[in-house]
Structures are given as C-alpha cells and as structure tokens.
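Below: one structure, written as structure tokens.
One chain of protein is taken out of this complex; the other chains stay put.
Showing chain A:
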Amino acid sequence: MRLNRRQRVLIGLGVSLLFLAAVCAAGILSGEAAMATDFSRKNTAPCVKYLFGTDWLGRDMLARTLKGLSLSILIGLLAAAVSAVLALVLGIVSATMGKAVDAAVTFCIDLVMGVPHILLLLLISVALGKGLRGVIVGVALTHWPSLARLIRAEVIQLKESPYIQIAEKLGKSKWYIARKHLLPHLLPQFVVGLVLLFPHAILHESSITFLGFGLSTEQPAIGIVLSEAMKYLVTGEWWLALFPGLLLVIVVILFYVAGESLQKLMNPGSVHE
C-alpha cells in the first residue's frame, strides 16, 4: 500500500502523540514504584524483571524514568502554553496598539533574546525559590520572544491587506476583525509554535534541574535522575544514565515530529498533495 504525504504525516502525528500520552499515563501510574526503595535488589543491571535496572537504593529505574518524563512533559505543557499565550497577546498588542507600545514590546523581545536562555532561566528560577513554580515561571518567561516576533510580523502584514481595510469600511468593530480575520490566520502559527515550544521547555527544565537549580531532589524529575546517575557512571552503573537520557531524547524528538506534522497539516496547500 502506497501512502501519500498527508497520510504519512497523519500516521507520524498519531504515533508520536500516542507514545507521549502513554509515557504520561505510565508516569502517573508508576508514582509509588518510582519512590519505593528495596536494598535487596540494589544496583541490578538491566534484566527481564527490571528493564532499565535499579539504582543504589534499589529503586526501579523504568518507573523513575517514566515518572520523571511525565513530570517533564507536564511542566513543558504548562510552561509552553503560558509562553505561547504570552507571545500571542504581546504580538497582537505590539502590532495594533501604536508605535510606543510596539517599541516597548520589541525592546523586551530583544532584551530577553539577548540574554542566554539558560542564564535567565536560572536567575528567575532561583529568584522564585526553585521548585516546580520557579521552573514553570522561568521556562514560560524565557520562551515567548521568538513566537511573539513571528506573530507581530504576521499581524503587521495582515493589517495592510485589502480585505481587512474593507471590513473596517463596512463598519466592522476591531473585535470582529480580530476574531474573523486575524485569528484564523494566526491560529495555525500559534498551535505549531506552541507544540514546537514543548521540546525546548522540557530540555531547559531538565537542564536546570540537572544543574541543581530546578526541582527538589525528592521529585524524580528527569534532570534529577540524570544528575544523580552521573556520580555512578564511574563505578560502572551505565544503565542509570543511558536509558533515562535516551528516553528524554526520544520524547523531545517525538514532540518535534508532532509539531512538524501539525505544520504540514495546517498549511492549506498540503491538502492537494
């Protein structure tokens, strides 16, 4: 059976979303197992019973990895959603509210883009007292500028289009024009931007947790799992770092696949291919 591009894209999107949902579900179900210690089975290499092995406290690494990833995905979703909404609002405000507002927003965009993400993220996270809240706020506040810039440019271009000028002359309100003319054009951009923010958010969350500025050590976040595993790499317990790291990369790649697929699906031109 030969599949056309649209069908392949749909399959890719379906598979990646299914896998991500499965990771989340598994993580929620394995909450208890991720924390349970059992010294009779400590430092077991990967085997049939413990697919990812166990750590120095005898905790099941499969459960810990899944739990950590689901936590990361949750944080990624929250942070990316906040970030994308921020970008949408600031982008539209910047393009429609006049020169002074535009200058202010553009300055903020340049400012946040000018500082390395990870540095700003560390500062915000530490200032808010680390933990879940700090990480989410930090990731949300550092990831909006590129999407905001994109949306601003799009709105500026749309504003000049004849059909919006005509709608104004037909006596349509600003709200009507935003709802009927701007949003349908911005929505695909927004959704794709949102999905492509997830992997960034997850990676940054893991990195600052790994560096010790993120979540506390009681939570089995993927960054914590990885940073603890570092100490045991030299003693030969390679499975502690390999499998969680591999799964993190897979999750990030799958989010990219999902984002790219959505982009292809939402481009009206791709329907006829």
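What we mean here is this: a contact is a pair of C-beta atoms (placed from the backbone, for glycine too) under 8 Å apart; a residue touches a chain by one contact, two chains touch by 3 or more; residues count from 1.
FYI, contacts and distances are computed from a predicted model.
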From "NADH-quinone oxidoreductase subunit B", "histidine kinase", "Stage III sporulation protein AB" or "ATP-binding cassette domain-containing protein", the hidden chain's UniProt protein name: "ATP-binding cassette domain-containing protein"
Contact with the hidden chain (one of A:Gln165, A:Ser216 or A:Thr235): A:Gln165
Interface with the undisplayed chain - residues on chain A: 161-167, 169-172, 180-181, 184-185, 268
